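Each remark here refers to the structure printed beneath this line.
All protein chains but one are shown in place.
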Amino acid sequence: MSGGSRTVIIGLFDAVESAGAAAQALRALPIPAADVTTISSVALPDGAVVSDPRPIRFPWAVAVFWFVGAAAGAGLTLYSYLVYPLVTAGKPIASVPPTIIVTYETAMLAALLATLVAGFLSIGLARFWKRKVFDPRIHEGKIAVCAYVTPGDQARRAAGALSGAGGTDVRIEEGVL
Amino acid sequence: MKHKWAMVIDMDRCTGCGACVVACVAENNIPTAGEEEAGKGRLMQWLRVSRYWKKEGAETRAIFVPTPCMHCEKAPCEIVCPVYATYHDEDDQLNAMVYNRCIGTRYCANNCPYSVRVFNWWDHKWEKPLDEQLNPDLSVRSRGVMEKCTYCIQRIRRGKETALKEGRKIRDGEVMPACAQTCPPGAIQFGDLLDPVSAISRMVKDPRLFKLMEHKGTEPSTVYLKKQRGPGR
Partner (left out) sequence: MSERHHLARHEEGKLYEELSRSNLVTTKSWYLAAGILLAVTAGAVGAFLYMMATGLGVTGLSRPVMWGTMIILFVFWIGVSHSGTLISAILRITQAGWRAPVLRGAEAMTVFALMVGGLFPLMHLGRNWRFYYMIPYPNERMLWPNFRSPLLWDMVAISTYLTGSILFLYFGMIPDLAIARDHSTGWRKKLYTILAAGFRGTHSEWRRYRVASTLFAVLIIPVAVSVHSIVSWDFAMAMVPGWHSTIFAPYFVAGAIYSGIAGVITVMAFLRRVFRLENFLTVQHFDNLGKLLLTMTLIWGYFYFAEFLTTWYSRLPEDWALVSSYGGHFLPLFLLMLTCNFLLPLPALCLSRVRRSVPALFAVSLVVNIGMFAERALIVVPSLARRNDPSIWLNYFPTWVEMSYIVGSVAMFSLLYVLFSKILPVMAISDIKEHLFRTTDRSIGAATVASVAQEEEGEGK
């Protein structure tokens, strides 16, 4: 889905059932499953209308950043022990409890920040420069079914399929899903 | 040159006269809080003479406990300071206080079991002509910082410098904090424990010796002498 704009067909539906029928009609054209999606104001269960089989991998990035944060925290405390070896209370200069606590907190901080950043990247948020296909009427209760199509014959047939399933305002746009 | 400065306070000699407190105030630029503030627990004195009453048969005895900073080897105040404003001076084995670093969390004061640390609640003023008698050897502390007994560190430094200039070791009794110098009955003794022939090294072998709140494990450098009374003692 990366890259520039492609031709997208979009139609609005009133209910999950008709949207499901439309999605199946599009699949039958055939349009690959990865190119058909819905836009809805409520998360629809996977498979109700379309299904997305692609694995979600960004939690691994969060796990990696947890360790990066841990290393930063441990590094910060260890660095302090090295550059500021002041004796306090006759206790060891390199002290374990603070190292554990600071390491833990910075690890969690890094993981939380990574969740936001990785989540944004994975969802594709904050990419304002992209022409994303959308219809604000989904927040009036519509469900949009949309798909990448090749201009010409396939687009015409897809439009027919969406209208046939009860879609309103079926249109062809340039954009990304 | 390493030292282990220590103080011995002989409670059997202490009369509770308070001369040590006055000397300390004069030596260390300690502001006077005034009656009202003192009542609120804001005395600035680095050394307090706690007084306890003890009933022994028909008579009631007063027990005076002059309490300066203990300069603990394992000082609980040091470890909790977030900015290293109080730390351990390894050359002199003193519990040092850096006023300029202090941001006034007052955590050290909470963690000091002896409660000897005092806090500058206000900007203090020395009315004329009192400002003429400020000691130039040490700073006047600003508002918002902690302070406490230093064992008159300015005198220790002066003594060390003089000895260094003259190319000799510090003589026993050469360095003397203001309280020890002033104490009329000589209840406060001060010296270097690393000097095996110093008076203080002899005094810490006294069987009357005890440490304040020894069970806290702070290993204080200020120790006390007192004859224990009562059966079994």
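Order of writing sets the labels: A and B. Residues in every chain begin at 1.
Keep in mind that, in the parts below, a residue touches a chain if its C-beta (ideal position, glycine included) is under 8 Å from a C-beta of that chain, and two chains touch if they have at least 3 such contacts.
Note that the structure is predicted; figures quoted are calculated from it, not measured.
Although one chain is not drawn, the whole complex shows that of A:I9, A:V50 or A:A159 it is A:V50 that touches it.
If you put the missing chain back, the residues of chain B touching it would be 37, 40-43, 48, 50-52, 65, 67, 76, 79-84, 101-107, 109-111, 113-115, 117-123, 142-146, 213, 216.
In the full complex, chain A touches the hidden chain at residues 14-18, 21, 37-52, 54, 56, 58-59, 62, 73, 76-77, 80, 83-84, 86, 88, 91, 95, 97-99, 101-102, 104-106, 108-109, 111-113, 115-116, 118-120, 122-128, 130, 132, 134, 136, 138-141, 177.
Going forward, only the chains that are shown with their structure count from here on.
Here the spacing of chain A and chain B, counted between their Cα centres, is 65 Å.
Contact residues of chain B toward chain A in the complex are 72-79, 81, 84, 86-88, 90, 219. Across the interface of their complex, chain B is touched by residues 84, 86-91 of chain A.
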